[in-house]
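Following this message is one structure expressed as structure tokens.
All protein chains of the complex are present and in place, except for one that has been dropped.
We call the chains A, B and C, going by the order they appear; numbering starts again at 1 in every chain.
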Amino acid sequence: MSRRPHRAPAGGRIDRSRIVTFTLEGRPLAGVAGDTLASALLANGISLVGRSFKYHRPRGFLGAGVEEPNGLFTVGRGARATPNLPGTLVELHEGLAASRQNGTPSVGFDLMAVNDLLSPLLGAGFYYKTFMGPLRGSWMFYERFIRRAAGLGVAPSGPDPDRYETRHAFADVLVVGAGPAGLAAARAAGEAGARVVLVEQDTLAGGGLLALSPEQPLERWREDALRALADLPEVQVLTRTTALGLYDGNTVALLGRSAHGEPDAAHGEAREWITTLRARAIVFATGAIERPLVFADNDRPGVMLASAAQAYRNRWAVSLGERVVLGTNNDSGWMTAAELARGGAELTLIEQRAAVTPALRAMAEEAGVRVHTGGLITRAIGSRAVRAAQFSTGSGRDVTLPCDLLCMSGGWSCSVHLGSHTGIKPVYRADIDSMVPGSLPEGQFAAGAANGTFSLAGAVREGVAAGQAAARHTGFGGARVQADAELPDTPYTVQPAVLPPPRRGKAFADFQSDVSTHDVQIAHEEGFVAVEHLKRYTALGMATDQGKTSNLNGMALMAAMRGQSPGGTTTFRPPWVPMSIGALAGRSTGQHFRPARRSPLHDWHVANGAVFTEAGPWLRPWYYRWAGDSPESAYLAEMHLVRETVGISDISSLGKIELHGPDVGEFLDRVYVNVFSSLAVGKARYGVMLNDDATVLDDGTCARLADTRWFLTTTTAQAGEVMSHLEFLLQTAWTDLRVQAVSVTDQYAGMSVAGPHSRKALELALPGHDVSDAALPHMGCLEITHEGVALKVLRLSFSGELAFEVYAPADRGIAVWEHILRAAAPLGIRPYGLEALASLRIEKGHVAGSMELDHRNTLDDLGLGRMASTRKAFIGQELRQRPGLQAPQRWSLVGLECLDPDKTLRGGAILFAAGDEIAGHGRGHITSVTWSVVLGKTIALGLYRGGLAHAGEEIICAYPLKGEQVRARIVSPVFIDPEGERLHA
Amino acid sequence: MPEAHPVLARHLQAGGRDGVDGTRALTLHELRGWHLCQISAFAGTDDALRLHSRALGAPELPRDSRRVAAEGDARVCRLGAGRYLWTAPADAVMQRVARELDPAAGSLTPLSAARVRFMVEGPAAAQFLQRGIALDLHPAVFAVGHFAQTGLHHVPVLLERRGEARYELQVPTTWAVSVWEWLTDAALPFGYDIGVDTAPGL
Amino acid sequence: MLRPMSDSYSALALARHAITRSPWPAAWRKAEPRKGYDVVIVGGGGHGLATAYYLAANHGIRNVAVLERGYVGSGNVGRNTTLVRSNYQTDGNTQFFEFSLKLWEGLSHALNYNVMLSQRGQVVLAHGPGQLDSLARKGNTMLLNGIEAELLDRAQLMRLLPYLDYSPRARFPLYGGLLQRRAGTVRHDAVAWGYARAADRLGVDIIENCDVTGFVTEGGRVTGVRTSRGEISAGRTAISVAGHSSEVARLAGLRLPVESHLLQAFVTEPVKPLVDHVISFGAELFYISQSDRGGLVFGGHIDGFNSYTQRGQFPKVQTVAECAVALMPAISRLRILRHWGGIQDMTPDGSPFIGRTPVDNLYLNAGWCYQGFKATPATGWCFAHTLAQGEEHPLIRCFSLDRFHHGDGLDEYGLGNWTWKQ
Partner (left out) sequence: MLIIPCPDCGARDYTEFRYGGDANRSRPAHGGGSREDWHDHVFVFDNPKGPHREYWQHVLGCREWLLVERDTASNTVIAVHRARDREMAR
């Protein structure tokens, strides 16, 4: 590792007065403000920055930006450690802790480098051909080693302490990329009056201009452009913001990052945020990425993209070589060579083309660049650092040139990814040897290098045109823009890179995936020649850099092997750069993962010893501590309470719908299996709704409060479904029915007062109101006002006891609840929770959501077939007649009594008839279980083939997960009070 | 008369927080003491409902679903076909309409307890709301007096722009605590004060 | 017809090639279509190739063509999350998927192609007692059908999967789970390539870039297909084009109980081993595993509306990320490298259709919903049997196309009769 200081004493876009200290594997180092981790390491003379994925070859930085495949680091400590970050994109901050990856024990000395020697065995697809023996499961043995060897960095182990956010944004025109074309486009669109968002992944706007020395005259153009944008109130320039993906509806996902190394999460400062931006028009000014050349050992540290070397030199004042060899096939290589030579390097340019324009020659000569035309770099010499470059001259002679930096300029690949995410395939343009955007849909434009226009003047011209067109597309036309006369209009020509003849050593197309020409050769021989086959078989382009430098080279290699000219296309998938899962999740983590729905009585439950449980989105009291410290004991005490005296339970989560209108009766007749139109005012009825396919949609009650005003309840789980179902029918099928449905679930707190003393409880709570059996019989309802509060009182029972449902406006819920508790205190009234509620209904044989109502069962399966009216049509009527649904062997609802006193029935047990072999799918299963406080034994509801036709039979409940078989008897599911005496008491 | 218990009662005691820069750029208030109801027409009775409710003293029902119609203290939003949300500081007229409206023309459903109302105010209000609201809040698109029904963290809400930097959010009561917790968390970086507004006319 | 069995894959052969540097032969020939075949299979995905392989291997029917519109494996076989398992509770599904898992267990050897079956075990999570009861029903059914299953309580879960969120922060606390140890993952592309290579070696013609544009019928019987590469006659014709089943069946005048929906899949950057099982969240549909390369592979629910776009909606990306962090908070700082969409046949009951159609000589394999990949070997086996015998294999009788006429829907998950909710 060279220790020579590399930082030039002056120049660059860095602030030498602000020293930033950081560590690499614990070793303290210093950089300056404005550095990336990459520039700081290089300035410290550290050029070995990683090991490759498969062969563990030593690697240095290939690039200076988003294209970097080699220099990946784990950055941060402990729960903040983030693996696989390209050092070229990590802004240096005080105290940053970085370590290199994929070296065992270290990147400097890596035992896994033995893989490089074994590489003839490890070519593309080798694992498909071996590791199969000796036994069938042998792969599981080998896999352990392969898994350990694979992977890059180590994932953190604790919860992420940082904060993330998601945001929404809108723009008339989104411009992606703040290089010359993007700046020009944003300005043109902004001056036309459009609302513009300009996003730039870098910390600074300028794009390619940032790789020029800030002393250059073009810097003034950049500054002017930024000043003009700042003066436009409807233009927003967002740096540190990466456009990740383009989605339908001109929606772009943006990733913003904090400028702070360790943002202040305690005060809500986010580390990263995802913005979903909906733009009416988009300009892709995403620039281009330089391609490496493919020659033997082109992956050695010190072999670098020419543009990267220039960026390090000019932006970060890091000069990486004194003796530089630069191989190229295009004009930009000459510009870079001249720029590096002007910076003081001794530069030799190897140009594959036999001839170039006199202008280029003159420029090179003026900068002192030595030039070999018609030459090809064939090999890099050196292992941990390049020592020399080998090239063949036009006349076929091999020459070795000592050097400390070997630059590659293989032409530029337009960054067409974003524009192709919605399926617009990029097309190959032979004259510039690159993909360019395909035919973009209306409202999308490309400009500058992204569009294959590499001259500065040309890019700006295109930017202006695209910006104006985008503005026009969104209704802002007509603004005049001043032409920038003095920008250079240099042409760009390129000749597709020629592959050097095969030599010793590996020539890489994909650096991180370790895909060499040899692997492409294997894929070719074995017939994996389609682009997608090549990628999948060799892993070309599948690494964390997503093939930014490798795709085109890999495809060109395959084309050459097939004797075809370069071309073809490939699919680019979002995201453009890897996106952290935390940013996508935003603040929807922990308790905010999903919102919780709380009863209006929630605060009372919290203050009075309720233990809560999730019921879908709802938080409901599971049991109360007055009754016990565990659900197993508490629910029994609560059941006793209801069976013997009186309890009160929160049923606010039930779906509640008011139906108004002259045709409600007719409407309900159609949606319920039973008749409602005949229901008298002041009465309620239990009803079941079916889906069109005759499975049960929901059950509930509906009360007729007035002639044209009805009050319907649904199960908690199906409330939303039922509301939408009713609206669907009214708005699509039966638009003539005069019915309006209004959800009042949030308007009312609901409470069930149940137990033999429940009427007494209400009499005490509602003095002056007649709740006698005559005034309020079973299935009756009343609307009353008590102490100024309007209440609905329905005499309905889920538990099988005498019971009343009381509905009060949500904000009066706690007052009414407490009032009842206070008034009925002499009766011993107490609250009971969901577990008791669900168990009481089992004793009564009521079906319940998700246990018995599971979208599979029909009315008949639930033993409710007799409810179906024959006097009128109802939804599901026709398909209910299908033979499979009427077959006697269908599973239908039964009650089960446990016959083994020392054992218990369990939900999920599989049922068998006595004498059956205990195997296969049995004759049904147990859906719900409880201890019956009335019968003093375990009882259950279940579904059993043939149902109650087998009443009285003794069966086996098999639960092999616990090695259990329990005997049970099939009985009526109505375990208590089959005559309904309690209800009618 | 039993006392009302606002679902946010416990949560409003927590107080505000300073933001990243030590300031409080937002106020989050709950609005209390108003009456809300929905009046609804049936298939083909929208015009009849307009006439009848007007005759009974209800405000004019708007035909447009984007702008709030204000009439004196009363405010009406057209929620959807034949459905209008009517907000007023007193409920005498609502009760009259409920009693006397021709049941063949329409109906009235009290909803005062069904929604919790928040007022979000401050220079950062729009920026803050865009953390969760997927609507373009640019003043040229969503001007003062505009309202929209939309989603906020999976919850259906009604958002109205009450001033340049002032927004009202109506949230279903049973979701209100969750939305409140979400809002105060979203407001952390801005800093916020919280409170209750009971003054009429807001 | 049969070419010599040279270049069989093995460690030894690999070494020989490494030393001699001699090239490997093509994995399969680039066959040109011939005039006619005993069986023509439309669709060169995993199912179509497996069907061709078993026709040749099990039934000696080698005069078979597989017609693929793009390249082999360009559809869902290369776009899924690679899970294989047999934890099913419905009579029919249980036996079928266990048969498939058994075939997976011998597949690398049968094909002489390492498909990398990794039986690392799958845990399906429950967030409450009710959910655990329904997992128990499934686990009991599995055991009663000779399939291993273990019910885990919270403490056992914490030991097995310590990196899940057991903290009070968790919105939906973890209550327990059901473990199938033999479940796991398979290298998906290898399945297509392995079947293609093995079928090719038995004489099957695999014809890529061959788009079927219509069916040739004679007196109501299908007698061949019209393709972009000419007309091909066929003794029997099979459709196996998941995602595009309705479009292809329409060419034969059939309307199906199938809708095409988009399912997204995700992979992160590679990291060192972190997740050693396949884990399925219980609060919402979300499943995750780690590939041998080190990438975490995960998926969620379909986007939720008919689509042939092969690209997903961004909100779904966010939903899936939310589930990932809810399940494993440490995953938050890892980064998604790629996400992509596959077009999936969805059916009203979540179960597929395999067998004869109302059109003579035309056979259909469609409607696989989320489970097409894990079904690949058993589908190939049973569909080949059906094509060879002209009558459905007993294991697929429950998957008949007319089951809704009779009310015999096969609803494994109880999600109701909506293709987009399955």
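Operating definition for what follows: a residue touches a chain if its C-beta (ideal position, glycine included) is under 8 Å from a C-beta of that chain, and two chains touch if they have at least 3 such contacts.
Everything numeric in this text was worked out from a predicted model, so none of it was measured.
*Asks:* Indicate each shown chain that the hidden chain touches within the full complex.
*Replies:* A, B, C
*Asks:* Kindly state which of the options A:242, A:276, A:468 or A:613 is in contact with the chain not pictured.
*Replies:* A:276
*Asks:* Check each of A:882, A:923 or A:945 against the chain that is not shown and name the one that touches it.
*Replies:* With A:882, A:923 or A:945 as choices, the missing chain is touched by A:882.
*Asks:* Write down which of B:95, B:127 or B:149 is the residue touching the left-out chain.
*Replies:* The single option touching the absent chain is B:149.
*Asks:* For subunit C, enumerate the residues touching the unshown chain of the complex.
*Replies:* 244, 246-247, 255-260, 304-309, 313-315, 348, 404-405, 417-420
*Asks:* Take the complete complex as the reference. Which residues in subunit A touch the chain that isn't displayed?
*Replies:* 247-249, 251, 276, 278, 423, 670, 692-693, 720, 724, 727-728, 731-735, 872-873, 875, 877-879, 881-882
*Asks:* Tell me where the left-out chain touches subunit B, residue by residue.
*Replies:* 43, 65-66, 78-81, 134, 148-151, 156
Everything that follows uses one rule, which is that only the chains that are shown with their structure count from here on.
*Asks:* From the mean C-alpha coordinate of subunit A to that of subunit C, what's the distance rounded to whole Å?
*Replies:* Using C-alpha averages as centres, the distance is 23 Å.
*Asks:* Measuring from the mean C-alpha position of subunit B to the mean C-alpha position of subunit C, what distance in angstrom results?
*Replies:* That gives a centre separation of 49 Å.
*Asks:* Among the residues of subunit A, pick out those that touch two or more other chains and give their numbers.
*Replies:* In subunit A, residues 166, 276, 588, 591-592, 594, 596 touch at least two other chains, as defined above.
*Asks:* Give the residues of subunit C that touch two or more other chains, as numbers and ranges in rising order.
*Replies:* Correct list: empty.
*Asks:* Which subunit B residues qualify as touching subunit A in the complex?
*Replies:* 1-7, 9-10, 18-20, 38, 40-45, 82-83, 103-104, 106-107, 109-115, 130-136, 138, 141, 153-155, 172-175, 177-179, 181-182, 185-190
*Asks:* Which subunit C residues qualify as touching subunit A in the complex?
*Replies:* 9-11, 13-15, 18-19, 21, 23-28, 30, 70-74, 78, 89-91, 94, 105-106, 108-109, 112-119, 127-130, 132-141, 143-146, 149-151, 163, 165, 167, 169-173, 187, 189-190, 193-194, 208, 268-274, 283, 290, 292-294, 309-315, 317-318, 320-322, 324-326, 329-340, 348, 403-409, 411, 414-417
*Asks:* Using the touch definition from the top, list the residues of subunit A that touch subunit C in their complex.
*Replies:* 53, 79-84, 120-121, 123, 126-133, 136-137, 139-140, 143, 146-148, 150-160, 162, 164, 166, 245, 247-248, 251, 253, 274, 276, 421-423, 521-522, 525-528, 530, 532-533, 536-537, 539, 544, 546, 573-575, 578-582, 584-586, 588-594, 596, 613-614, 691-695, 850-851, 854-856, 879, 882-886, 906-910, 918-922, 925, 958-962
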